[in-house]
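Taking it in order: structure first as C-alpha cells, then the write-up.
Every protein chain but one is kept in place in this view of the complex.
Chain IDs A and B follow the sequence of writing; residue 1 opens each chain.
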Amino acid sequence: MNRPEKSVTIGEYLDAKGISRRSFLKFCTINASLMALPPGTGQVMAAQLRAMKRPSVIYLSFQECTGCLESLSRSFSPSVESLIFDVISLDYDDTLMAAAGHQAEQARENAMRENWGKYVIVVDGSVPTANGGVYCTAAGKTAEAILTETAEGAAAIVAVGTCSSYGGLPKASPNPTGALPVSKIITDKPVINIPGCPPIAEVITGTLLHFLTLGVPDLDAHGRPTAFYGNAIHDRCYRRPFYDQGKFAKSFDDAGARSGWCLYELGCKGPLTYNACATVKWNDGISFPIESGHGCLGCSEPDFWDKGGFYQPIPEATFTDTEKIALAAAAGAALGAGSAVLSRWRRKKKLAEAAAGEEAS
Amino acid sequence: MNDSPGNSHTHNKISLDSAMHSFALAIGALNAMRIDSCIHCGMCAEACHFYIATEDPMYTPILKAEPFKQAYKREAGPFAPVYRLLGLKRRLTEDQLREWQHLIYDSCNLCGRCSLICPMGIDVAELIFETRRAMAAAGLAPEELQSRADNQLESGQPESGEPYINLIQDIARKYNTDIPMDLAQADVFLCVPRTDILHYPASVAALAKVMHHLGVSFTFYQDALAAENYGYYAGNREIQQKISKRLIDRAIACNAKTLVVPECGHAYSVLRWQAAELHGSALPFKVLHITEFLAHQLESGTLKLGKVDGTSFAFHDPCQLVRKGGVLDAPRVLMNALGLKLEEMANHQGFSFCCAGGGGVYDLEGARDLRYRAQQIKLREVDATGADNFLTSCSDCRLSFADAQQHFDWDKSPQSLLEIVADNLLEE
Partner (left out) sequence: MTLLDFARGPAMNFALSLFILGVLWRLIGTALLNLRHLYSLPRKSRSASILQGLITAGSRSWPHKEFIGRTGYGELLGYSYHIGLFIIILAFAPHITFFKGLFGITWPAMPSTWIHIISVLTFTLMIAVIVRRLTHNVLRRLSNFDDYFSWFITCLVVVTGLMASGHMGGPYETLLALHLLSLEALLIWFPFGKLMHAFYIFPSRIANGYFLARKGAPS
C-alpha cells in the first residue's frame, strides 16, 4: 500500500497506477452523492484531490476485532472503495503493513515527524485504561500511551467502528479492561466518530474524502457525520409500511417473516439506531440485516451491547428484577395488614375511651 | 352556610370527640371500601330530588357524607398514618360539622335513590346516615328531632300531650272497634304510627278491623305503642336501639311469632333490617309490613277482597318500603285484588321519588321551603299519570303529601291502602 513516491500528487500517482480519471471521478461522485452534497461537488472533490499530495494516515488498532478494517479494505473482494488506499498514504497499519517490530514503529514516527500537524489518525478498537492499560500493549507501550503520543501532531482523529467511537464490545458490562472510546482519551483534537459494528465501507471512505477536501463534516451530538447518521434505520427501512400497519413477524421463518414483515417483535432496534444501512446498504448495496431477515442490532449506538437483548423488543422492559417486585409485593401486603391492625387498634381504643367516659359521667 | 335556612342548631357545646367516636363505630371494611370507591362522577346528584329541584351542587349526595370520608381517610384508611404524619389530610373541625348540619338534616330524606344510581355501587345513603349519626353524637341533631327522640325514649311519645292510650281508647269507642291492649299472649304483636293516632284515626281503626276480620290473635302494648323511631330520625344510635328494644321486648314477652309494622315506612326498615343488628342477635320473631302480612293472607286464601269501582289510582311507593325495606310487590298484590286501576308513575317501585318529608325532614321547620321545592317533582309525576286518586302505604308520607296539598292547593288527597282494604273486606 505504501509507495515511496511521496512527493507526487494524487493525480500523478493515480495516472502512474493506471487508474482512469473517469474511475476516480466516479469514486468521488458516488461518495459525494451518498453524502447528499450539492451536484458538482464530486467534480470539485476529484479536482482538489488530484492536485494535492497524498495525505498521511496513521491507522492505529487497539481492542478490536479487525472487522472495521475488513469492511473498509474488502480485502476478499475489493471494490471501487478500495481506491481510498490510493488517495491516502497509509503510512502505518499494523495489520496490513509488511514491516514489523522496530521498523514498523519507525515508520510511524517518521510519518509523524514528516507530516506534523497534518496527518490524520484512524483508530479502530477501544482503549483499555484499567490496571494501567496493560490489556492492550504494542512495542512495550500501552494503547493509551500510543494514542496520546501519536495524537500530539495529528490534524484530526477518525474513530472507525463502535469500539473506538463509544467503547463497543470491550466496554460492555462489566467492562473488565476499563475500555474507553477515543473521544474520552483525546479531548483537544477534532474526533469524528464513524460507529457501526462494523461501519459501512462507503461511510468510512465518504467521511475521509469529505474531511480531506471539505473539512470536518456536520456532526451530531454523538460526533457522527449527519450525512450518514442523520436518519434512523426505521425512517428509511423498506419494511416500514408493515410496521405502520401492525404486521409483525412473530418468530424467525414464520409466515410473517417469510412475507417480509416488520421485525420489531423479534428485537429490531431500527427505531433507535442512526446509520445508513437502510439506504447505502452493505456489500455494494446488496442488502442489510433487516433485508436479510434479522432485526437491527443497533450497532452504531453507544452501549448497544447493554440495552437488553438483541432479541428483546423495544417495548419490553429490560432487567425486570422479579425479586425486587416480589419484595415490594410482600412489603405492600405487610404495610396493608399493619395499617389495618393499627386502625382496628385505634378504633378499639377510641371505643373503650368513650365507654369509660360514659361510665365516669 | 351558618345563615342558611333550616340551621336550627343547638346552642350546646359541640363534641367533636363524640362525633369521631361515632365514626369509629361505623368504620369497617364495607364502609371503607365504599368511601375509597368514590370517583367524584357526580351522578348521585342526578338521582337526588333536592338537587334536581334546586340545581344547587351543594346537595350532591356524596358531598353530604364528606365529614365521614375525611375522618376515615385521616384516621382509619390504609394511608392514614402517613397522612397524619405528613399533615396531608385535615382534622375534622366543629365548624365543619356545624356547616354540614343543613345538608345532613334539611336536605336528605335518607331515601336511598343515590345508592341505586352510583356506578361504583357505593351505598351513598348509608354513608350519609353514618354521618348523621356522628352529627347527633356531637350534639348537632336539630332541636325538633333531638327533643322528640329524648321524649320518645323517656315516655314512649315523641310529643308530650294526651297519652296515646287515651287517644286509642277514644278511637276504639268512636269507630266501635276493639283494640286489644297488653295481652299476655298473642301471635301477632302490633305497633301503630303515632301520625295515625294524631291525624288519621280511621287508619288505626282499619288496622284493628282487618286483624279482627282475619281472626288473628293480636295485641298492642300501651308502653310500646308508637311505630316511629325518632332515635333513627335524629341519628342517635343509642336512642334508636332503646326505642326498638322496647318493641322487641314486648314482642318476646307476649310470645309473638310476628311483629307487624303498620303503615309506616321507616318503622318497617328500622325494625326489619336495623333492629337485629343493634340488638346484637337475630330476632326470635318475623317482622312484616302490614301490606306484606295482608298479601300473604290473600295468597293463602284467608283474606278475600271486594273490587273497588273503576276510578284510577296513582300509588306512591314509600322509600323505606321499597329501597330500604324490600317490599315491592305486596302493595300491588293488594291493589290488584282490589281491582284498583293503577296508573304507574314514571319513577315507580324501586325508583320512586321520596315524599320529601322522610328522614325527619317533615319535622324541621327550617327545611320547609326546600321540602316544598323538592316535593313538586313528585306532585308533577302524580299529575302526569292522569290518575284521579292518590294512594300510599305510609302515614308519614301521607302527612307530608297532605301538607303539600295544602301548600300548593293541590287537587289530590293522599289515601291509605290499608283503609281501602279495610273498607272492602269480603266475608268468607
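The working rule: a contact is a pair of C-beta atoms (placed from the backbone, for glycine too) under 8 Å apart; a residue touches a chain by one contact, two chains touch by 3 or more.
A quick note: this is a predicted structure, and the numbers were derived from the prediction, not measured.
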item	value
Which of B:His102, B:His266, B:Lys324 or B:Arg371 contacts the chain that the document leaves out	B:Lys324
Full-complex contact with the absent chain, from B:Ala29, B:Leu85 or B:Ala184	B:Ala29
Residues of chain B (touch criterion as defined above) contacting the omitted chain	27-30, 32-34, 36-43, 45-47, 51-52, 55, 57-58, 60, 62-63, 76-79, 112, 115-123, 272-277, 279-283, 286-287, 322-328, 346-347, 349-351
Touch list for chain A against the chain that is not drawn	232, 234-235, 243-246, 248, 264-265, 271-272, 302-303, 306-308, 312-321, 324-325, 327-329, 331-333, 335-337, 339-341, 343-344, 347
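We take it that only the chains that are shown with their structure count from here on.
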item	value
Between chain A and chain B, centroid-to-centroid distance (C-alpha), Å	80
Sites on chain B touched by chain A in the complex	17-18, 20-21, 24-25, 27, 75-81
Residues of chain A defined as touching chain B within the complex	335-336, 339-340, 342-343, 346-347, 350-351, 353-354
